[in-house]
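This report refers to the structure that appears directly beneath it.
Yeah, one chain of the complex is gone here, protein chain that is, but the others are all in their spots.
Then we have subunit A:
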Amino acid sequence: MVKISVLQHDPSVHLPARPGDPTPTTRNLDPLMHPFARARERNRALNAAKMDRLFAKPFVGALEGHIDAIEVLSKKPGSLSTVASGSWDGGVILHNVSERKHIRRIQGAHKGKVSGLCFAQDDRLLSCGVDSNIKLWDATPQDGPIQRPLSVYPGKSPFNSIDHHRSDPLFATASNIVQIWDETKSAAISDLTFPTSTETITSVRFNMSETSVLGSIGSDRTFTLYDIRTGKAERRVIMQMRSNALAWSPTFPTTVLLASEDHNLYTFDVRQLNTPTKIYKAHVAAVMSCDWSPTGLEFVSGGWDRTVRIWKEGQGTGPEVYHTKRMQRVSSSIFTADARFVLSGSDDGNVRIWKAKASEKLGIITARERAAIEYRESLKDRWKHDNEVGKIQRKRHLPKPVYQAAKLKRTMLDSRAVKEERRRKHTRAGESKPAAERKKVVIAEQT
């Protein structure tokens, strides 16, 4: 006898048991059942990359109120929405970012520009200005014409920057020297300066984990480290160009980020100051400000070239770039405490709110949507080396002046490299060696 069996599908297995039930699905992972699986996946990756660019609408809104250029922005520690901005008109505004309202508006806080802002404990705000005064304000919401500071600390020379100690009632200011102040005393409790330094200090920042360490940058192209326990400048490096801003990494206590006048940003490991750990190149004019994301994986920078850029830590090129038609030179930029938004203050007197991820959807995301987003992310990552997918992911539209400047800069740097190589070729063998780019940054390290 011959055994015979003929294939048949049982409909009861493949049809819903009751009306309204989901239809049962089956899977067969045999590759023969899925022709063109790779080509289709690539197509999906391409669509994912396109969708990403399609939904890239990073601009969320602008916070108005100042009548002159914004000089400084500061976020309140422990708060997601409170941000203070100081302007060249001498005004200070406390913004509620989520409601886009003013919590408090202090007009004429200083004569001339407000050069530094930082929050102190118990909802208080410290501001310093070029009128050589430091003022302590109450930062609770209140209206009324009479707004007087809680206390005033007079100084001898115009201040450029201020930063508060993480836990103690101490703060540091930068003028021609670095001074440490106690909130309860009206004069500085100590002066910190590098023995040979005579130049202006432009910015000063406390380290967040090693709380007695602070770093400063000056117009003499230096980056200096101080310790308030010893009351001395510990070490400094002199670089090719001066830095405009510095920020300590919130997660790697030894990492410091410098925004330099030579269009680049540098991260340094303070244990090893002779070379930067990474150079971040994309700006086409001086970088004016920088701030770390609270995760320490990203940071934002604003530049003289009217763009805001968001960098990944350790990835020196290809940052996300934001710009608008009306945004002028960006003098200050900060990350919000939830790492989702970026604020930039510019010469046109507006504080702008940007999304940190340009194509992120704001609002509630359902589980299915989340799964689809994650799938798209992994597809983009998997196919990023494909020519078309990669091109779409990398390409950013730039304003024409920025684009032209970048092109010109590229040409200049390239021809400089070629010239250098030709010169080396025609000098005696072994005379000059090509130096790595990272070795050129620091001129001298002094202790």
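One rule holds in what follows: a residue touches a chain if its C-beta (ideal position, glycine included) is under 8 Å from a C-beta of that chain, and two chains touch if they have at least 3 such contacts; residues count from 1.
Here, contacts and distances are computed from a predicted model.
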Exercise. Would you kindly match the missing chain to its UniProt protein name, picking from "Sedlin", "U three protein 7", "S-adenosyl-L-methionine-dependent methyltransferase" or "Small ribosomal subunit protein uS9m"?
Key: "U three protein 7"
Exercise. Would you indicate which residue among A:D191, A:E369 or A:D414 is in contact with the undisplayed chain?
Key: A:D414
Quiz prompt | Full-complex contact with the absent chain, from A:R394, A:K407, A:R422 or A:K439 | solution = A:R422
Quiz item: Which listed residue (A:R38, A:K57 or A:K361) would be found touching the missing chain in the intact complex?
Solution: A:R38
Practice problem: Kindly note down the residues of subunit A that lie in touch with the hidden chain. | Solution: 1-11, 14-15, 23, 25-36, 38-44, 47, 383, 386, 414, 417-418, 420-422, 428-431
